[in-house]
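Every protein chain except one is present and positioned as in the full complex.
== subunit A ==
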Amino acid sequence: SELPPEVVREIVNRLHTFQDFIAVAGVSRTWRSVCLSISRRPQLPWLMLSETLSTDMRHFFSLCDNNRYQLLLSEVQGKRCWGSPHGWIVTLGPDYETHLLHLMKRVQIALPPLNTIRTLAATEEWFCLVHKFILLNDPSQDSSLLVIAIFGPVNRLAFARRGQGQWAIVTNPDILKFNDVACFNDQLYGLCDNGKLVCLELDAPLAAEVLVIAPQPSEEEVSVPQKLYLVETSENLYGIFRYGFHIPSEMRHETTYFLVYKLNFGELAWEEVTDDLEDFSVFVGGGNSWCIPTSTIFCRSNCIYFTDDNWEWQRYPGVAYGGRDVGVFNMAQRVVQRLPFGKDNPRFYSRPIWVTPTML
């Protein structure tokens, strides 16, 4: 006897892994339609591992069940990729073509050509031209499309919208170096320099406004972070500061700890979070930075999961420098722990990234 859809929904909402989700979606038409309708629940991402030269099979590590999965993905062969929580990744190839690729459905959306960006960063190799792509909404769900690119030697900002023929460069008279962008309460924010918070207005087509609204924390507090990330929960905006040390002989960096700051909107100032992250965990690295509420899913809370997005030493193609600085920072114990994802060999253009698989 068939279960009514609302009951099927109660069961599907309590499944542990994406693999279980896919399995039950094949049970019957009712089950499939329920699965497709609730694909927006919070979910642990997969770690998309570095490309392996000899094969089009791409390996993934699931934090849900500590298993590895593989997916035939010839579309990303030879390209650098950036992850997101929307089920899509951004790819950039040696031909300077950029695309959005839906991981599960293998559908691609072409992004505008990078000409405007290249003229401002002419000396960069293709794989270090853009430091980060941020996919601000889900192309499967939203008809508008907004992708941010942080590029070049001084971390300038550019953005692309659906229907816009080229990347629009954000004019930046104060020469702010951008680290990350997030959307909170329908407002775009950028995190610049060593923690300056700016408001971004990208409404006017091909034009943009940048306004500093909160200063960076003092140097005594934050010294010189290696990387900075901006993440939002439903309630708050957080600045995540990443620290570690260089190993010059091996030309790599190793992360040792993080500091977390919460924005006090009343004072327009950053305040350090010294207790636990309230019921969420953070994912940062190559691509979007995001939080997952841990009250409803099987995930360790109070942790910062990170991948290696320090490309400082990767100047030339050939030998891969870095890419192995991947792990999880336990906020309670203030230690970095490794993740059991098995073998991974970064390439000069390919490293592990976080991506949340979705059905749509």
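FYI, contacts are C-beta pairs under 8 Å (C-beta built on N, C-alpha and C of every residue); 3 or more make two chains touch, one makes a residue touch a chain; residues count from 1.
By our rule, contacts and distances are computed from a predicted model.
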| item | value |
| --- | --- |
| Listed names "SKP1 component dimerisation domain-containing protein", "WD40 repeat-like protein", "Fumarylacetoacetase" or "Glutaredoxin-C9", matching UniProt entry of the absent chain | "SKP1 component dimerisation domain-containing protein" |
| Candidate in contact with the missing chain, chosen from A:71, A:109 or A:273 | A:71 |
| Missing-chain contacts mapped onto subunit A | 1-4, 6-7, 10-11, 13-17, 19-20, 22-29, 32, 59, 61, 65-72, 104-105, 340-343 |
